[in-house]
Structures are given as structure tokens and as C-alpha cells.
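Below are the C-alpha cells for one structure; questions will follow.
The other protein chains are all here in position, but one chain of the complex has been omitted.
As written, the chains take the letters A, B and C, and residue 1 is the first residue of each chain.
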Amino acid sequence: MRQYIKSIVELNDNPKSRVFAYIVQVLILVSIISFSYETVPDLEPGTRKILRAIEVFCVIVFTLEYLLRIYCSDKKSAFIFSFYGIIDFLAILPFYLALGIDLRSLRALRFLRLFRIFKLMRYNRALAHFSRAINRAKEEILLFLFVTLILIYFSAVGIYYFENAAQPEHFSSIFDSLWWAIITLTTVGYGDVYPITVGGKVFTFFILMIGLGIVAIPTGIISSALTKSVDKKEED
Amino acid sequence: MRQYIKSIVELNDNPKSRVFAYIVQVLILVSIISFSYETVPDLEPGTRKILRAIEVFCVIVFTLEYLLRIYCSDKKSAFIFSFYGIIDFLAILPFYLALGIDLRSLRALRFLRLFRIFKLMRYNRALAHFSRAINRAKEEILLFLFVTLILIYFSAVGIYYFENAAQPEHFSSIFDSLWWAIITLTTVGYGDVYPITVGGKVFTFFILMIGLGIVAIPTGIISSALTKSVDKKEED
Amino acid sequence: MRQYIKSIVELNDNPKSRVFAYIVQVLILVSIISFSYETVPDLEPGTRKILRAIEVFCVIVFTLEYLLRIYCSDKKSAFIFSFYGIIDFLAILPFYLALGIDLRSLRALRFLRLFRIFKLMRYNRALAHFSRAINRAKEEILLFLFVTLILIYFSAVGIYYFENAAQPEHFSSIFDSLWWAIITLTTVGYGDVYPITVGGKVFTFFILMIGLGIVAIPTGIISSALTKSVDKKEED
Partner (left out) sequence: MRQYIKSIVELNDNPKSRVFAYIVQVLILVSIISFSYETVPDLEPGTRKILRAIEVFCVIVFTLEYLLRIYCSDKKSAFIFSFYGIIDFLAILPFYLALGIDLRSLRALRFLRLFRIFKLMRYNRALAHFSRAINRAKEEILLFLFVTLILIYFSAVGIYYFENAAQPEHFSSIFDSLWWAIITLTTVGYGDVYPITVGGKVFTFFILMIGLGIVAIPTGIISSALTKSVDKKEED
């Protein structure tokens, strides 16, 4: 009996296990869409009831799945404290906590339901690759993130020096200028703050000519780490 | 006789076939420009008549071309149901459908005329390369598109959490926040929505530092797949 | 005598030729800055006189340089009709034309003075590399520029379909929508036009996810052609 359930719950070539995995993935997506839909303002009471029913249904299935996985695993405590065991637990925890506590203080708790997305990692090779690639390039990313942060800080100090007098409402302190620096150096450029003095514009010119190459480095490291990890997969 | 027409209709070293191909390409472009011009508001009745005449002329030529291609092909049904056979058919279909139906309901139908652009693929090696490269990297693109979508979703949930109270008109729900997330992470940054709270700005800072590398991955895969396909072509 | 002048006018290890090259380059830059300065509105008559004097001085030197180069060259007609010979001629032509014609109609002519920038190519290896690299990758660039243009056109048609009814002033025709398409797909995102309907936003989402990789290709080809050309230089 336990072997039979195990062959279904754990993803393998068994067609039944594929159906099971498919159902769980669909429910995760349904649960996430329902979570997003709850944030739409002025929902009708009828809609709220449906969303609540979907949530209850999802939690029941996820709880059953969690219990089955514990039941199937050879070493129960090992599963419970494994990465996926904790994720499975956190995915249902907020619901049961909410039953006991007053609903008003639950705003932050509600967001914990999003841990369910990580349940998808079990089925998605890309996500697993991704977290491994990040892990391997961790040191490099941190080192160059540091260089990037220093550049952003220098840009903020520079623009503060040039623009503070002309636009005290937008560049009131170096902290405010940091917002400009990050939005400009990543080339997002919302247009909510931008230099208007000649000095500030010339400074922006130089920062952009030099800075784009530097800000692109952590990005490039992540990309190349992922590409390497994909190439390695293909070799296997 | 059939062999002679075939040598003209199918692109080869025959100079006449080059002239034929050139005429068809020019007519496709004329037809697309005419289609675009029709959307200009408040056209004079005279202009409308000219555009209509161009359209009728193009359709007649494309119909003749279609019939000639059927006539020339060795296995008629094989051509009709081939990729290019269907494209050639769809390129003239809207016109003949429009003759039978009331003109008011034709808005969506009108856009079907754009299938003519795909007729250009027959003559453009880059487009053929492009669709083959996309096809080969399909699985990878889908996997990392999924990672990107999760990142975008997380950004949307985060910014909703920080900005909803301060800007309920711009970040009214997670669906609205998704718009901000995609416009920011692709660095388009229209400036129609942007965070104004300190928490939202700090969150944007971290999302941008980490996220740009991830959003760039599907883009990078397409680019590298195309580059490989170009290099392979050069080796031939 | 002619050999002596030639050793000065043509750039080589001779220190005098280096000084000559340096003077010409400085004068080109002075002449370009002076050209830019003339466009500043409401200049004082005194400033105008100085700018005019600078222009006259530059043209005299460039004319002398041109005559010396003709005098030095072994085959006079070969130099006159060579790339640099024509550039040298075009750099002084607008001034002499302006002496004969009424000054009012000279707006377009004035811009011809910018041909002087190309005179710098004689001294700048990067510029020479650049034009050679572009030349070599010409066919590829054109092929993929075509794919990019089709993508931009499709984006414009799509956004026109979604946004025309909601924003007839910004998306009045497909030509207007093309402006949105190029500004969005290059991620410039001025924020002067952006979709406001749900359909338009979802469409933008998909276009951005797919399109960024495609628009980046001509850019990538230019970059890689240049990098190859730089590497080759280093091997020499």
C-alpha cells in the first residue's frame, strides 16, 4: 500500500504520478490566481465566497498531499525538516493560523500563502537550475554588487551636489538622490526625477557613459552562471 | 508549359524567376503600406478609392500567384496544405469573405490581411533562420520564461504590499501591479506608475539589482540561438 | 621640397607630421564646437563675429591642407576622387558656396559643414575599424533589421487594434502606433504614449517578453563584428 502511494506521490515515469503532479501544479496556480484576485478592490460578497471556497479546497488538497508525503517517506523527520518539507508546511500554515487569530491582523500573514509558488520548484527544472546557479556564483555576485553599490552611491552624491539647490524637493538628501541613481543607471528612467541644471546634466552624461558597463556586471554574472548551468545539463 | 511556369514561379537562378519574386515582394509591401494608410483617420473619399483599387489589384495578383503555384506543384494537395500554401490562401481569404459579409463586422477580419507579411518568409533567409532557431530553443525559452514570470509576479505582490495604501489608484490590485512590474523589469519605465513610499523605493532597488539579470535570460537565449544558427549558415 | 611637405602632411613617425596631425584635429574640434555654439539662440553680435572669425580661420587652414595634400599626392586625380579627398573637399565646400548665395537659404547647407567630423577618421583607428566592421556584417545586419522591422510593425498593428478606441489622439493610425512600438521595444519608454486598456497592457506584456530578444539582434551583430575586428587588430 505505502509503496503504491509513494509511486503516485513522487514524480516518476508512472503515468498516475504524472497526473498527480499535474493536479498539484494546477491547484498551485489556481491558488495563486485566487490570492491575486482577492486584492481587487470592491469585490462582491458572492465573489468573496467563491474565492474563500477555492482557498479552503486548495488547503485541504495541499494538507492531504503533505500528510501523504510524510506517510510515504522512509525517514519521516528527514522529510519534515527537508527544504521541500518545510515549504509544504509553510504553504498551508497561514490558513490554519488564521483560524485561531483575529482576522484584522492577518495582512502580513496573508502574503505567506505565496510560499506555495516554491512548491512548483519540485516540478520545474529551470527553477532548480536557477537556484543552483545563483548559489555557485554567490561570491562573485556579492563582490561586484558591492562595486555597483559604490558607483550608485557616488552618482547619488554627485547629483545631490549639482541638483540640491535647484530642485530641493526632488534631491533633498543623498537618500533621495539614491532613488534617482538607481532608476537612471538601470536605464528605467521613469521621469519622476531628472537633472535640470547644466552641471547635473553633464554629470549624468559621464555617469551614464561609464556606469552602464558596471551596473551590467552582476546581471551578466547571473546570466552567464545560468547559461553555463544550462549547457552542463545538455551535456548530461 | 508547366515546367516553364514553374521555373518562373519558384525562386531559382533563372532571371525571370527573380523578377517574379521581386514583383511579388513589392506588392506585399505596397499592400501592407496601403493597409496601414487605411487606418489614418479622416481620409478623403478620393484617397479611399485609390487604396481600394490598390487592394483589389494586389488580391488579383496574389490570387493568380496562388493558382499558378497550385498548377505548378507536383502534388497539388501537398502544396495546398503546406505551410506556404495555407499562408498564400489566408492572404487572399479576407478579401473574398468581405465580399459576402456586411462591412461593419469586418474589423477583426481586416487584420487577417496581415498574413501577407508571412508570404515574405519564402524570400527571406533571416525569417526562416529565425523561426528555426526559436523552434530549437523552444524548451529552454519556456522554462526560463516561467522563472521570469514568477519573478515578475513576486515583484508585483511586493510593490502592491508597499504602495497600495499610498497610491490606491495606481496599485489597486496585484493585476495592476503586474503592469508596473513588467514595465520596470524590462527597463522601459514609461513613468505612468512608480513607487513613492520609501519601502516601495527600497524594494524596487533590490528587485532591479537582482531582476535585470533574470529578465534578460529569455532574451539572451533567443539571441544566442539565432547567433548559432547564423554561424552554422556561414560554415555551409 | 615635395617630399618634405609629404613627410609632414601624411601621418608617420616624423615628429613634425604628428604636430601637423594634432593641429588639424584640434581645428576640426574647434570648428565643430563653434558650429554648435552658433545654434545657441540670442547670441550677442560680438560673439557672432568671433564665431565667424573662427570659421574663416578654420576654412583657410583646411583649404591649405587640402591643396597641400593634392600637391603631395603622386597621382593627383586619384587623391581628389578618393574617399578622404572627397571628404576634405566637402568640408570646405559649404563655406565657398555660402559666399555666392543669399544667406537665408543656407540652413541645410550649414549642416554640410559637419562633414569635417569624417576628416577625423584619417587619424582615428577606431573609426576606421568601425566602418570596416559594419561593412563586413552588412548582409546579416540588413537581414535581421528586416525581422526587427516586421516585429515592430506587428507590435504597432496590435497596439493600434487595442488602444485606438480608448486613445484616438495617441494611437490615431498605425503610423502613430509605430512610434510607440519603437520607443517601447528599444526600452527607451519616454512615457508620452503608453497603453491604458487591459488588452493593450497584456499585449505589451507579451510583446516585451518576446520582442526584446529580437530587437537586440542587429545591435548584437554590430557589437560582435566590432569585437572581432578589435581582436584581429590585437593579433597583428
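What we mean here is this: a contact is a pair of C-beta atoms (placed from the backbone, for glycine too) under 8 Å apart; a residue touches a chain by one contact, two chains touch by 3 or more.
Please read all numbers here as calculations on a predicted model, not as lab measurements.
Novice: Any idea which chains on screen the missing one touches?
Specialist: Within the full complex, the chain left out of view touches A, B, C.
Novice: For the full complex, which residue in C:4, C:84 or C:111 touches the chain that was left out?
Specialist: Selected residue, touching the omitted chain: C:111.
Novice: Of the residues C:85, C:158 or C:189, I need the one that contacts the missing chain.
Specialist: Of the candidates C:85, C:158 or C:189, C:189 is in touch with the missing chain.
Novice: Would you indicate which residue among A:14, A:47, A:77 or A:173 is in contact with the undisplayed chain?
Specialist: In the full complex, the listed residue that touches the missing chain is A:173.
Novice: What does the interface between chain C and the hidden chain look like in terms of residue numbers?
Specialist: Touching the missing chain: residues 32, 35-37, 39-41, 111, 114, 117, 120, 124-127, 130, 145, 148, 178-179, 182-183, 186-192, 218-223, 226-227, 230.
Novice: For review purposes, identify every residue of chain B that touches the missing chain, sorted by number.
Specialist: So the residues of chain B touching the missing chain come out as 187, 189-191.
Novice: Contacts of chain A with the missing chain: which residues?
Specialist: Chain A touches the missing chain through residues 140, 143-144, 146-147, 150, 153-154, 157, 160-161, 164, 168, 172-175, 184, 187-191, 194, 201, 204-205, 208-210, 212-214, 216-217, 220, 224.
Basically, only the chains that are shown with their structure count from here on.
Novice: When the centre of a chain is set as the mean of its C-alpha atoms, what distance in Å lies between chain A and chain C?
Specialist: 43
Novice: For chain B, which residues are shared contacts with two or more other chains?
Specialist: 187-191, 220
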